[in-house]
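In what follows, a structure is listed as C-alpha cells, so that the remarks can point back to it.
Heads up, one of the protein chains got dropped from this complex, but the rest are sitting where they should.
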Amino acid sequence: MIVLCLTFPIISKYLVVPFLAGMFGGEVPIIISTGNTQIMILMMTMILILPFAIRFLAFGKRTRVVSSYMAGINEGDNKNFIDSMGGDKKMYLSNWYMQEYFGENILFKPSTAIAATTILIIMSIAIGGVL
Amino acid sequence: MSFLKKSPWVIHYDGSSCNGCDIEVLACLTPIYDVERFGIINTGNPKHADIFLITGGINSQNESVVKQIYEQMPFPKVVVAIGICACDGGIFKDCYNILGGVDKVIPVDIYVAGCAARPQAIIDGVVKSLALLEEKAKKKDYLNKSKEDNHND
Partner (left out) sequence: MMEILFGLMYLLLAPIAGGLLAGIDRKISARMQGRKGPPLLQPFYDLFKLFSKQTEIVNELQIFFAVGFLVFIIFTGVLFFIGGDLLLIFFALTLAGIFLVLCACSANSPYSSMGSQRELMQMMAYEPMVLIVAIGFFKATGSFAVKDIIASHFPAIMYLPGIFLGFMFISTIKLRKSPFDLSTSHHGHQEMVKGITTELSGKMLGIVELSHWYENILIVAIVGLFIVTSAWWSWIIAIAVCAVFYFIEILIDNSEARVKWQMMLKYAWIVTLALGITNLLILKYIK
C-alpha cells in the first residue's frame, strides 16, 4: 500500500493513462503538474522517514531523563525551586501579551477608522448601484 | 578516534570564592592565553559541558547546587577543582560555614592548586583532564549506570 502511494505517478503514466486513452479515445490531459507531483512524493517520503529517523537517531540505552536546568536549584520535580532563604518557590511561566503593541486600547482607534471607512465605501457602492 | 579530546566544553561554577580564581579562569579565554584554539568553549549550561571547573570552597548552601549541576552533566564528565579553596577549603577552611573542598560533595578528578591559580596551571589541568575524559569514554561504565537510573524511577 505504501509502495502504491509512493509510486503513483509512474503507475499513472504507464498503466492508467494509456488505459483511459484507449477507453475514451484521444489525449488525456495532465491534471496534476509534474512539479506538484514531485513535491507530493517528497513530502510523503519525509513523513514516512520521520518515525524511523526518530527511532534510530534518538532512543537508545544512553538516553537519560533529567530535571530541567534552573541553575542548580531545581527541587527535582521541575515545578519548584529553592529560593535564597532555603524555602520552596513555585516556578511560573507566562506568555507575552505585549499590551503596548497589540493591546485593545491601542488597536481600537485604527480598527474603528478602517471599519468605518470600509462600511462607508461599500454603502456608497451599494447605493450608487441601486440608483 | 575520540573527539572528546578535540572539543571539550567547559562549565565554570564558583562556590564561595574570593573570585580571584574565577577571573583567572575567564582570563584563559582572552587573547593572551586563548583556549579556544583547543576548541574549548565556556558554556554556561551543564547539559552541554564535559568538564566542570569549580573554584571556591563549598558551604552548606551551595552543596546541593553543586551536586545538581554535576548530575545534570551528561557522561562522560570530568571535574577539575581550581584553586586551593576548591581543593580543600584553602584559607577559609576553619570558617563555620565552609564544609571544605569540592571533594566533600562530588568526585574530583584533577586538582589545580594555587591562590590564585595561574592560567598556565589551569590550562595544564584542563589538558590533563582531556586524557581522563577519553579513558572514561572508553570504559563506558555510564551505560550500566543509566540503566540503574531508569529502573529506580
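Lettered A and B in written order, each chain numbered from 1.
Please note the rule applied: a contact is a pair of C-beta atoms (placed from the backbone, for glycine too) under 8 Å apart; a residue touches a chain by one contact, two chains touch by 3 or more.
In this text the structure is predicted, and so the values were computed from the model without any measurement.
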Touching partners, among the displayed chains, of the absent chain: A, B
For the chain left out of this view, which of B:N19, B:N45, B:N97 or B:Q120 touches it? B:N45
Contact with the hidden chain, among A:A53, A:I106 or A:L120, goes to A:A53
Identify the residues of chain B touching the omitted chain, counting contacts across the whole complex. 2-4, 6-7, 31, 34, 36-39, 41-45, 47-48, 50, 72, 74-76, 137, 142, 146
In the complete complex, which positions of chain A touch the hidden chain? 35, 38-39, 42-43, 46, 49-50, 53-54, 57-60, 62-71, 78, 91, 93, 95-96
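Everything that follows uses one rule, which is that only the chains that are shown with their structure count from here on.
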Please report how many Å separate the Cα centroid of chain A from that of chain B, as a whole number. 43
The residues of chain A that touch chain B in their complex are 61-67, 69, 71-74, 82, 86
Residues of chain B defined as touching chain A within the complex: 13, 45-47, 61-62, 64-66, 68-69, 71-72, 74, 142-143, 146-147, 149-150, 153
